[in-house]
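Note that one protein chain is taken out, while the other chains of the complex remain in position.
Letters A, B and C mark the chains in the order given here, with residues in each chain numbered from 1 onward.
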Amino acid sequence: MKTAIVGASGYSGEELVRLLSRHPQVELALVSSRSLVGKPLVSVMPQFRGLVPADLVFSDSDPATLAARDDIDVFFLALPHGVAAEFAVPLVEAGRKVIDLSADFRLGSTALYEEFYGQAHPAPALLEQAAYVIPEITPAGWEKAPLIASPGCYPTSIITPLTPLLRAGIVSSQGIVVNSMSGVSGAGKKLAEAYLYCERNESVKAYGLPKHRHLSEIEEQLGAAAGEPVIIQFNPHLAPMKRGIATTITVPAAKPNLAALYAAWETAFAGRPFIGLLPSGTCPDTLHVTGTNRVDMSAVYDERTKNFIITSAEDNVVKGASGQAVQIMNLWLGFKETDGLL
Amino acid sequence: MKTAIVGASGYSGEELVRLLSRHPQVELALVSSRSLVGKPLVSVMPQFRGLVPADLVFSDSDPATLAARDDIDVFFLALPHGVAAEFAVPLVEAGRKVIDLSADFRLGSTALYEEFYGQAHPAPALLEQAAYVIPEITPAGWEKAPLIASPGCYPTSIITPLTPLLRAGIVSSQGIVVNSMSGVSGAGKKLAEAYLYCERNESVKAYGLPKHRHLSEIEEQLGAAAGEPVIIQFNPHLAPMKRGIATTITVPAAKPNLAALYAAWETAFAGRPFIGLLPSGTCPDTLHVTGTNRVDMSAVYDERTKNFIITSAEDNVVKGASGQAVQIMNLWLGFKETDGLL
Amino acid sequence: MKTAIVGASGYSGEELVRLLSRHPQVELALVSSRSLVGKPLVSVMPQFRGLVPADLVFSDSDPATLAARDDIDVFFLALPHGVAAEFAVPLVEAGRKVIDLSADFRLGSTALYEEFYGQAHPAPALLEQAAYVIPEITPAGWEKAPLIASPGCYPTSIITPLTPLLRAGIVSSQGIVVNSMSGVSGAGKKLAEAYLYCERNESVKAYGLPKHRHLSEIEEQLGAAAGEPVIIQFNPHLAPMKRGIATTITVPAAKPNLAALYAAWETAFAGRPFIGLLPSGTCPDTLHVTGTNRVDMSAVYDERTKNFIITSAEDNVVKGASGQAVQIMNLWLGFKETDGLL
Partner (left out) sequence: MKTAIVGASGYSGEELVRLLSRHPQVELALVSSRSLVGKPLVSVMPQFRGLVPADLVFSDSDPATLAARDDIDVFFLALPHGVAAEFAVPLVEAGRKVIDLSADFRLGSTALYEEFYGQAHPAPALLEQAAYVIPEITPAGWEKAPLIASPGCYPTSIITPLTPLLRAGIVSSQGIVVNSMSGVSGAGKKLAEAYLYCERNESVKAYGLPKHRHLSEIEEQLGAAAGEPVIIQFNPHLAPMKRGIATTITVPAAKPNLAALYAAWETAFAGRPFIGLLPSGTCPDTLHVTGTNRVDMSAVYDERTKNFIITSAEDNVVKGASGQAVQIMNLWLGFKETDGLL
């Protein structure tokens, strides 16, 4: 099986290179990047010397040319939002499997897309066919879709722990407050003063309040789990580390029973290799999930406020992006879920 | 005027050394530490070479001996909780002014102390006389107290922005959710594996859920401002930086009017040199307050949830501890509020 | 094949857990630690949830009991210097293969050991039989030794680039000056104030001047390569990062020919999977080797001083410790050199 990464120059692309080059079942046959065309991958990303062939060179990113590559089975799109759709449409038309890491196909509704992304959806027909997949959460059936939207980093850390609890009626769907702290790689490899070492080092700050774009997919997914519309407060922050998201969710208890909460998690996640349930009182640490495809989570119940406090941690570039995309590929192609991910 | 620091070996003590040694109105006449007795201060804290006299040596910390030092006007207690009271009582009896950075005299009620600190209060009579002072918030009159309790780091970042809003009826006193991210110095200079460089670097995690000790003083102060009991959700986190606290408060709006919120702040903080009001949409950054005695704050209103999101940032060791203690001294002794703090 | 890690609680032990648990040819059958006896490994190292069996528990570290485990083929000793020998002797006597990550068996001479470690060598007979192995450098034949001494972190970064050049007469054996910058994990998981987050963050400093213990193995190995005694200046530093060593070597040119230098490297390292030769002018970056078993290196020639400047980078915990130990095991047991290391 051959795979391609379209838009391999950013942090998600980089992590895909790492994961696919070590994967036992697939070959990384193509990497493309408009800005790096013709450069050997290891000259730009010296960390991969010895891991990828020395003659693997960035190819150009022309949608039609890529779609014509019938030797390639799976295309990963690690492109900016809005750009991914230009590639997705011809690739899907040519019968390729596409896993899209952008936000272009994550929402069920074009209206919601327009509200949060400020433009008409570029490919509404394909949007209808696409599936949004968190493997631990999404019900079977998604495998038939021609394109899978790999979820965002914040959404994964929020939707994964909350969905089983909403489904089981353990937590309220109203009054949810989420605070997340992300490593700087979450902002991508952007040349902006705000992302210089000297500006982010020793700095924690909130940003993007009160209506971050990721809210759209979070609320849509949580609403589906709850069976009714969900509006949450979502406060994202940047923290001085490269990778990792720590999410802390304050949610009113519907059933004020911590054992029931854990039982709901255990049922929903039984046998899932990438879920870490920590005992109540032990909060997940981003350091312990860095480089892994795991979401760790735990919860406490506060008698005084009648809230549950749910904490989760993941590597934003792995389970929050590229690792989850590979996990989706594994399941889609019938490989072992953990192939290339341990 | 002569000052002493009792328990000068920790991070608050260290910062007091820095601030008092540069202060134009006072002399740092004594530093004590049981573990460092006899050592020159600059041998232990080489960062202060040239700033403190080379012959300033750590003296022993015997409460009676210290109380007998009638040449010293103000004693700063930078001692662990529970230990401070042992020193405070004889010092106050001897007529010295005491500024206590521990939690021993921060609460109005011995019952609340017992609930949160798990032991009977060690000096209830003195507790009644003590004043809890955030200079920007506490009404005049506190100057007559014999001992001032300098507030905790998290509480300062929470009480300061919320108090004027509760007093003015802008925000609800119910349903407040606070998430704070603290630099590692907040844990003190503790020899525990959890505080080793390799354990905290690249790590964000929540801790101490759901009932952190600081809740007691936060809720007592907010309750006083609101005129009714206040119960909040408080989720503290450690972030990989030395200094700084970023606090994000989600609070239901009582008056959903952002201009009114800013007006309440502007009225309450008019002329205060250590309050930074940032425009709505600009979130305070811990990096911008590091080394300063300032609390920066801003707010947004979320139409979707009817909440205000209030963000604040401070240096946990300065405005959250030693800087505020010096600010209190300045006002107590009639100096300029900013002396030694700009 | 079954493996054991004796002394698995430190950073080298931790990395061995990671590498052996993912290794395709061996099973991690035993982890021991005096301080953690009886605790499940994943409770102490939550980062390995899902990677090691949930019932893998730290066993006690009694040398005789361990030596009696005839089901285990290879023992890795990740113990403090001086302690490793107590375990190595009975294990070797019982016929087990031993890979020792401590300094106990790295030197050829008991006198040199005594000079640098301040005590008589604890097991001189075994010292004679042991082999010191950097796979890319050590000539064949070492496989017959009953115990392999895995080299130190600094030594690997220095000996690896210099040995081929000394052998080929490209560089002088006299006047070598080495400066190395190490991540904090190089100091181990020691509970000392110096290794607290707040003390090492934002801090670079030299230490251990002028006679670091690692000098003994460095000079012994370089002397063997040069065919004459080598005395070097070695200046180690701590840098504020978890992992990585960057080494910069200033060495007078014997043959002032950069092409000849690179040719000597290419000949010596042909086909070696864990050597990265970077073009002259591109200095290796610790970030690019973190998590890998690679040593990256490059060189420039300075016409003005007639020196070569050689720079190398490695992950101190992988190629500088546990990765190299696994690489040794792979070659010793006839596995593929890269098994479990890519």
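The definition used in the following text is that contacts are C-beta pairs under 8 Å (C-beta built on N, C-alpha and C of every residue); 3 or more make two chains touch, one makes a residue touch a chain.
The structure presented is a predicted model; accordingly, all values stated were derived computationally and were not measured.
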Contact partner of the left-out chain, one of B:105, B:274, B:301 or B:335: B:274
Selected from B:49, B:304 or B:336 as touching the chain missing from the view: B:49
Among C:110, C:179, C:257 or C:338, the residue in touch with the chain that has been omitted: C:179
Identified contact with the non-displayed chain, of C:99, C:239 or C:331: C:239
Touching residues (missing chain, whole complex) on chain A: 11, 184-185, 189-193, 195-202, 240-242
Residues belonging to chain C that touch the chain removed from view: 175, 177, 179, 181, 183, 199, 201-207, 209-211, 231-233, 235, 237, 239-244, 246, 248, 250, 281, 283-287, 290, 300-302, 304-305, 307, 309, 311, 313
Residues in chain B touching the chain absent from view: 22, 46-47, 49-51, 202, 273-274, 276, 278, 282, 284-285, 287-292, 294, 296, 342
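We adopt the following convention: only the chains that are shown with their structure count from here on.
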Innermost chain by mean C-alpha position: A
Euclidean distance of C-alpha centroids - chain B vs chain C, Å: 46
Computed distance of Cα centres, chain B from chain A, in Å: 39
Centroid spacing, where centroids are CA-atom means, of chain A and chain C in whole angstrom: 37
Residue numbers of chain A (touch at least two other chains): 202, 284-285, 287, 290
